[in-house]
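Complex shown without one protein chain; remaining protein chains in place.
Coming up: subunit A.
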């Protein structure tokens, strides 16, 4: 018994430490990416349409740490601007999707009955469609622009938030503490503001955070397929697409550098969101001794 009691805390300490290292690393990567994205226009401005034909397909070097592409443009410099676009699109699209999903799920969960059944069938129907295909259809109907990409992502990513909000509200509505509040004289608005929203807001915020990396990948996919930003503008999807041609000539860096940037940043966001989710779950929190 004594041996067992000694062995368990050691193992737990080790797990906690490794979790902290990962979280710290993810936070540093994300903070670095956000700071670099914010500071780039001030410290390292980019002329999006400039090309340098005397500097074509240069491998990574001190002068160009990310190499240059087949038009002589600096890979790291453009990746930084592409990341700005990806993060902006990911964040705005995730927030817009959350607002749409929150409203639909909120109406369904609060009203119940036929509005709930009707709205959830709409959600089921849209869920049955491949969302990338639906996103391509939406963006194809509009002119390629940042707004079209954001709209396309938001209109295809609100479904999970609607389901989360609706199921949370349906569950909370029947809890005795809501009955106690009604018996105590609380109005509908007060119950929503004081008892329902505070319970679901952390979950909505978490769902939004988890959606950001997904939205970033969606934007990259659309740009890769030529449906995102105009080709001359730096976007990670555009750059990976352009880099495909260079792969055949051995210039691997043209695709790898923007690819590595998106993988690192989206993994960092996903890792931080997963850590946050663990903190919100009391069972996991107890296991990890957070």
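In this section, contacts are C-beta pairs under 8 Å (C-beta built on N, C-alpha and C of every residue); 3 or more make two chains touch, one makes a residue touch a chain; residues count from 1.
Assume contacts and distances are computed from a predicted model.
Per UniProt, the protein behind the absent chain is "ATP-binding cassette domain-containing protein"; the candidates were "Alpha-D-ribose 1-methylphosphonate 5-phosphate C-P lyase", "ATP-binding cassette domain-containing protein", "Nitrogen fixation protein NifU" or "Predicted Zn-dependent peptidase".
Only one residue in the set A:115, A:198 or A:230 touches the chain that does not appear here, and it is A:198. Among the residues A:95, A:181 or A:256, only A:181 touches the chain that is left out of the figure. In the full complex, subunit A touches the hidden chain at residues 175-177, 179-188, 190, 194-195, 198-199.
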